[in-house]
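I have a structure I would like to understand better, so I am pasting it below and will then ask my questions one at a time.
Partial view: only certain chains, each at its native spot in the assembly.
A, B and C are the chain letters, set down in written order, and residue numbers restart from 1 in every chain.
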Amino acid sequence: MTDRVKEILGWYQSDNPGTLTNLARVLGHGALGGTGKLVILPVDQGVEHGPARSFGPNPPAYDPRYHFELAVEAGCSAYAAPLGFLEAGARDFAGRIPLILKLNNHDVLLEERDPDQAITGSVRDALRLGCVAVGFTIYPGSAHRLRMYEQIRGIAEEAKQHGLAVVIWSYPRGSGLSKEGETAVDVTAYAAHIAAQLGAHVIKVKLPSAHVEQAAARKVYEQEAIPVGTLAERVRHVVQSSFNGRRIVIFSGGAANRDEAVFEEVRAIRDGGGFGSIIGRNSFQRRKPEALTFLRTVMGIYAGTQK
Amino acid sequence: MTDRVKEILGWYQSDNPGTLTNLARVLGHGALGGTGKLVILPVDQGVEHGPARSFGPNPPAYDPRYHFELAVEAGCSAYAAPLGFLEAGARDFAGRIPLILKLNNHDVLLEERDPDQAITGSVRDALRLGCVAVGFTIYPGSAHRLRMYEQIRGIAEEAKQHGLAVVIWSYPRGSGLSKEGETAVDVTAYAAHIAAQLGAHVIKVKLPSAHVEQAAARKVYEQEAIPVGTLAERVRHVVQSSFNGRRIVIFSGGAANRDEAVFEEVRAIRDGGGFGSIIGRNSFQRRKPEALTFLRTVMGIYAGTQK
Amino acid sequence: MTDRVKEILGWYQSDNPGTLTNLARVLGHGALGGTGKLVILPVDQGVEHGPARSFGPNPPAYDPRYHFELAVEAGCSAYAAPLGFLEAGARDFAGRIPLILKLNNHDVLLEERDPDQAITGSVRDALRLGCVAVGFTIYPGSAHRLRMYEQIRGIAEEAKQHGLAVVIWSYPRGSGLSKEGETAVDVTAYAAHIAAQLGAHVIKVKLPSAHVEQAAARKVYEQEAIPVGTLAERVRHVVQSSFNGRRIVIFSGGAANRDEAVFEEVRAIRDGGGFGSIIGRNSFQRRKPEALTFLRTVMGIYAGTQK
């Protein structure tokens, strides 16, 4: 175990050795093991967008085993998926990659102004499948947010008692926010802070834009001259908002489609003190050799072996 | 046990031997035993449409014992029904046919834009009645879908702990969809995928039409040239969407009324790699001798002994 | 125990000996003991309509002990009432008449388009009061029906585990139905079938009219020429719809006020194969001697000792 991993584990003062062990498993696994950086492969798009939109561009990805293989071969830190996908491969790939059971999900067969998610798995499911952590999405800004906070509170308490780590996807959405506001820098920092206060070990947010959504916040950003002009600055602000950097914060891609644009974002995350990326569609929607090249480049940027 | 059954059981990596035993019972039973194909007799129409509409055309079917007999004599793989119907025959027919307790139901005495179902049985009921599996309907597209997903999640966890298999009827309905969209190929594939992610061992959907409902999906179907022109192709796509064929997917009839049209659909299911049929009204709404002839023809098509 | 009672008990294949014992107690008690016919005295009108409307016409009926006495003296098969009424006499009358605790109730201090009931007693209450069964009302057609079905499902499971029988009052009401439809023959048969599927041992419905409410049902009634012209035919159809007569179905009166009209209804129930009557207001809203004469005439019709 590297000093950096020891340092990070030191931030989680209230957790039992079981949870620290599982956090250490993620931080010690794969190509970035020991660096304190993470790249996680998440595959819940089948539920979130439908199977054809998710796997049509790369049909082997219809097979649940494909994603385990991809995560293992690419040297990812962990693989996160809903119940069905993990059940379908957890025995074949037992012990080969840290697993995160995504415990709630949303589909797009009914679009709602204030989105909510259904709980689709349990802490017991995570334990019987050999996972290191549970994942959960909250939608700050939605009329259902309070219920979601209460759900993850209960789940997190149970998970921590059983030695699992907790990953919160904090995605601002809903009637409290404008469309642009969903990725505004103030809102993203706020969403990350809420996840930290809810007891998350790892926080996942979207890359923030330079837009500031809330008038009361804008006044402070201006008054205190909080630097949010560059993406790296905004990443730094979000990390600072997460207990001054004492929580692991990782980012999913923005709208970038071209690889070079993604790499540029990854460099900004690295430069801003972010802890890594969670990369779904850009990984499994291309053929595997290209995906491996792509993911290795991303990891190289975090590891400092690539520019 | 045939190699094909062993192969299918191998897909369910996370299940305990109890659940695998019950899946093996269904796959090993009746005229299609060992082929990896299934024909299930479901009789919940009494609740779903009322007794006269269901049993008026063949009055012996008012008697709950009739359906056990029909399923046994026809060599069906299993018989699925709500609590009352199973309670009324489970002792007389104990051990003669695998039983599936349908755990939720819907009636038409009040029509609602966003339909829901009532839970009408429990895992404990299924165990005390000697069932091999529990059945549950979800309505993707309905405003109540999240609650339904959460219900089956809890039921499935309990069922699997107790060695039962889980069958999900995934029927898109509700305000998120047009009428035509309820059987659209994209929606059907999506519904099957959701059921798989919710942990179903067996997924039941309606035969899909060639209509594509969602604009975002249509773009992908066109771009990736996913073949959905023939019914067999659409069946293949739905099976692929269910963990690349590593989940048992069975189909209920379309609007076909003439027997030959139904047989044509069955051939398409077979040719598309579907695992079988669930056939209610076409079975019990005709006199028993005719029903037996009809069901044996269907099974013959799946077994390859009929064209 | 008569052969007829043995035959009836044989229909309840899934029940434990405790529940069969309690069913046998009802079928063996009173003037109709052993005949397979039942006359039950229900007194929940105090809650349902208010005390003055219920007991004003016969003031001794304000006293809870009155109804125990009436049921005992008339030779009723059982007495059914809410918690308070049973608590107030269960010790004085212990062992003298089978008791049914009515577990939910409705009042008319607020009229609602979609009625619901409050749960006002528990299976444990029924056990501590020495009851043989629990009673529960459902309102098929109401927006609250799914919740009601789920409530009785849980209650029935608990009751059966503890050796009690389950009586369901199935009263179609609510926004899914026209006023006339509440007693339509198709709706009544449907309501009885739902109760049977929910696991009722005894089903209580209102006497059906010749009206057919649902268009889809009307088509079948006409096509299959289901005879529903006379009241006896309609009773027969409702009994058939309740598992082909393998569930006990009893009827409450229609709008009949004159005694002879009630007796005419009772003859129709008898001729149609119904299992008996549940008679409240016509029993306790007249002076006791007249009520005894009235009830004995009804029982005589069922027993065959009166025309």
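Methods note: contacts are C-beta pairs under 8 Å (C-beta built on N, C-alpha and C of every residue); 3 or more make two chains touch, one makes a residue touch a chain.
In this text the structure is predicted, and so the values were computed from the model without any measurement.
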Complete-assembly copy number [criterion: all chains share one sequence; 3 shown]: 5
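Just so it is clear, only the chains that are shown with their structure count from here on.
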Same or different residue numbers at the chain A/chain B copy interface, by half rule: different
Farthest-lying chain, centroid of Cα atoms versus that of chain C: A
Rotation in the CA alignment of chain A with chain C, degrees, nearest 5: 145
Geometric centre distance via CA averages, chain B-chain A, whole Å: 36
For chain C, residues contacting two or more additional chains: none
Residue numbers on chain A that touch chain B, as the complex places them: 46-47, 49-53, 55-57, 59-60, 62-64, 82-92, 105, 107-111, 116-122, 124-125, 128-129
Interface residues, chain B side, partner chain A - complex: 11-15, 140-143, 145-147, 149-150, 153, 157, 172, 174-177, 186-187, 189-194, 196-200, 214, 216-217, 220-221, 223-224, 226, 237, 240-241, 243-244, 246-247
